[in-house]
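Presented below is the structure to which this report refers.
Of the protein chains in this complex, one is absent; all others appear in place.
The block that comes next holds chain A.
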Amino acid sequence: MKIKVRAFGPLLDIMENEYFIEASDTKALLDVLLQQFPGLAGRKIAIAVNGKITSDMVSLQDQDTVALLPPYSGG
């Protein structure tokens, strides 16, 4: 299943803003990303699947979009 991954903010120092990956659920997707981008390890990231932010593991379908949202601190 081909999943579109979008990254934001400081994560762009580590990876491209748009990325395609094969994964069947969010946990598998994160495992693959961590292998490819070790700089993601230990970072606090909120995950949104098709526009819905969730901490649960979610099964992914072909063409789903997963957004990786880091915290911003500036004001």
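The rule we apply is simple: a residue touches a chain if its C-beta (ideal position, glycine included) is under 8 Å from a C-beta of that chain, and two chains touch if they have at least 3 such contacts; residues count from 1.
Keep this in mind: contacts and distances are computed from a predicted model.
One chain of the assembly is not displayed; among "Amino acid ABC transporter permease", "MoxR-like ATPase", "Rhodanese domain-containing protein" or "Cation:proton antiporter", its UniProt protein name is "Rhodanese domain-containing protein".
In the full complex, the hidden chain is touched by chain A at residues 8-10, 43-44, 46, 48, 51-56, 67, 69-75.
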